[in-house]
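As you look at this complex, bear in mind that one protein chain is not there, while each of the others sits in place.
A and B are the chain letters, set down in written order, and residue numbers restart from 1 in every chain.
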Amino acid sequence: MFDAFIQVVIKDLKTAFRQKSDILNPVWFFIIVVTLFPLGIGSAPALLRRIAPDIIWVAALLASLLSFERLFKDDFIDGTLEQLMLTPYSLAWLVSAKVFTHWLLTGLPILFVSPLLATFLSLDMTTYFALFLTLLIGTPILSLLGGIGVALTVGLRKGGILLSLIMLPLSIPILIFSTMAIDAAGYGQPYLGLLALLGAMLLGAIMFAPFAIAASLRVSVS
Amino acid sequence: MWKWLHPYAKAQKSYQLSGKLLPWFVGLTTTTSIIGLVWGLLFAPPDYQQGDSFRIIYIHVPAAMMAMAAYVMMAIGAFIALVWQIRLAAMSVAATAPVGAVFTFIALVTGAAWGKPMWGAWWVWDARLTSELILLFIYMGIIGLYNAFSDKVLAGRAASILTLVGVINLPIIHYSVVWWSTLHQGATIIKFGKPLIAPEMLWPLLIMIVAFGAFLCALTLMRFRNEILIRESHRPWVCALVTGGDK
Partner (left out) sequence: MAFHSLVGFLHMGGYAFYVWLAYGIAMLSIVILVVNTLMETHKIKRFVKKRMLRDKRIQKAQKMEGAL
């Protein structure tokens, strides 16, 4: 069973690295969006520091939206998804492998470039640490939620805009809790409780989302 | 109960049953809304703080409540549709969604029109208004998803899944927004609607809630009948119905 998981991960990683720009583009998008804000609202460090977490989180949300298409689209077109459904393993399990890979390819790069953006927006160390933790816990939830959206829209010709319409409202709590935690860290208050809430949401998403994704894929493929 | 319910899982039977129920709901809607509106607009005394602007409550609160109730109805329908694979339940989800969206819209607009004289601004990021807005987004997502599929059976199933995902998310969204808004503005908002309300103001409100509830049911039934007709349009009973007059 774990073999199957790992095999799906390896296969997806291999195909992803064949198209390196697919991995890099969302990250570039993320960096560019964050750069736009200081250009738009002025570069006063105090102001930037105050809204930096919100900017970074909104940018992360948009960047992950861009990359979701890749999660199932190619597999849907070339019939790999149908093959996955025919394997003896539960579809939800295999799907979680795919979502995990997707997070490795989109969430992780965002984590890696976040120090750069923190310096752009003149965040101090403690706030940045909180930002990093919320991104670490929050981006997998985004991947799982997005997975549901993609699975529902993958069979549609114009699924892209619909995907954002479906996914963005659902991801609002993550945005709220994350920015609240970062704000609390900025004021030197404890934010562990908020992180725990995010963690609970992540656990809930890990438990339920794969089944929702599997059910949605069955709808899209039939 | 299952044995009794089962025949209604057949499209024709439920079409007929809903046709029988519909006049009752329409009648209930008309009577209660006339009583409620006349009482609320003409006879209820003005609020000692808000004057006559409080009369917006008679559409704002019922619309907001029924917008939530519509979502609960959809969630139940979606659950039945997915667990027991009943197509009619998925149709009811599709039938309810636009009604719920319109009610949410009404709640938002009336909330804004009430907020302007009371808060001095058309829009305030108050917890209830904000979660109502997010509810509208979710409704629009479900409607958009349903309309995007050309195969309506698949559309119903996809919309049902999204409805259930939304119902798990809605409480989280609600509490996160409540928490967020108390953190950001807290006491600056004058709370209204919640405090004790005089009985001569409350009665019309309750009647209006019944009116909106009956209206929700009536509209949902009408749209449900439409959905049945579309999907069964090749069946002989639909052909007979169309040629046999307007029943």
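Basically, contacts are C-beta pairs under 8 Å (C-beta built on N, C-alpha and C of every residue); 3 or more make two chains touch, one makes a residue touch a chain.
All values reported here derive from a predicted model rather than from experimental measurement.
For the chain that does not appear, the touching partners among the shown chains are B. Among the residues B:T96, B:T110 or B:N169, only B:T110 touches the chain that is left out of the figure.
Within the complete assembly, B:A44 is the residue of B:A44, B:A148 or B:V210 that touches the hidden chain.
Touch with the hidden chain on the side of subunit B covers residues 41-46, 51-53, 55-56, 59-60, 63, 98-99, 102, 105-106, 109-110, 113-114, 116-117, 215, 219, 222-223, 225-226, 229-230, 233, 238-239, 242-243, 246.
Quick note on the criterion: only the chains that are shown with their structure count from here on.
Note: centroid distance subunit A to subunit B, computed from Cα atoms, is 32 Å.
On subunit B, the positions that touch subunit A within their shared complex are 82, 134, 137-138, 140-141, 144-145, 148-149, 154, 157-158, 161-162, 164-166, 168-169, 172-173, 176-177, 179-180, 183. The part of subunit A that touches subunit B in the complex is made up of residues 148, 152-153, 155-156, 158-159, 162, 165-166, 168-170, 172-173, 176-177, 180, 201, 204, 208, 212, 215-216, 219-220, 222.
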